[in-house]
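A single protein chain has been removed from this complex, and every other one stays in its place.
Then we have subunit A:
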Amino acid sequence: MNAKKADKIATAIIYILVGIVVLILVALLGFILISGLPHVTWSFLTSPASAFSAGGGIGDQLFNSFYLLILTLIISFPISLGAGIYLAEYAKKNWLTDAIRITIEVLSSLPSVVVGLFGFLLFVVQFKLGFSIISGAIALTFFNLPLLTRNIENSLNGVSNLQREAGLSLGLSRWKTVTKVVVPAALPGILTGIILSAGRVFGEAAALIFTAGQSAPMLNYANWNPLSGDSPLNIFRPAETLAVHIWKINTEGIMPDASQVSAGASAVLVVAVLIFNLGARFAGNYIYRKITASK
């Protein structure tokens, strides 16, 4: 077989493989959106769920998902940033940093059910936090930390050493070179990583079933005192998220319109994750243009 023919066949095979992936994705997305979107109305998005009768919405679950996501990022981003900066900029190559990297690898491959059970035993039971948003947020932090740390480390490593030399040679300290030169240059990559991990956290169910709980107590959206029991901001209340809600109505939902609610909630979840992903690209480019002044 001559080289030209081999090349053509290889190209064709690659196209076919890509085609299969795209086809599966489109079929999945299409199925979820087509069966779900017709049920999505404004009142579906804003009204609370109903356990027995038809016509319940996903308002509280949607709020819980976003609130939990924000809390998780508030906890996990600073830790990941610090760890990523350490690994990329300060860590010497020795057995200790190798051990840290391996630990992060292992942590990132933990099944989320395991993370959830761990969170249940430690935070919910041992620390007596109960089924609560804070337990969920900490469990999701465990789930999120390794990937976010790796992402930040990789983004920082992607910044050319010439930039570090330039910073140092101007009489900037190492710390200032990292924070004022390297991190800004790596910002688009870091931001993309945050938003992609947000999509993952948003769709996570298994780790939350045992930590944030499966009940959504009535919330009073006029009460913004975070210490009060029915305030949406209270971090010690149980909070069923969208993904958990979908899981629950599919396993034990007894409302007559369970399948419609499930389909609608799934569509909302998928759309939210899609928006995160598109937003990641847009925001990454926008911030890069902003800080670099390129047009």
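Criterion: a contact is a pair of C-beta atoms (placed from the backbone, for glycine too) under 8 Å apart; a residue touches a chain by one contact, two chains touch by 3 or more; residues count from 1.
Everything that follows uses one rule, which is that contacts and distances are computed from a predicted model.
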| item | value |
| --- | --- |
| Protein name (UniProt record) of the chain left out of view, among "NADH-quinone oxidoreductase subunit", "ABC transporter related protein", "ABC-type phosphate transport system, ATPase component" or "(2Fe-2S)-binding protein" | "ABC-type phosphate transport system, ATPase component" |
| From A:Thr11, A:Ser173 or A:Asn285, residue that would touch the chain that is not displayed | A:Ser173 |
| Interface residues of subunit A (partner: the chain not displayed) | 92-93, 160, 162-173, 176, 180-181, 184-185, 291-295 |
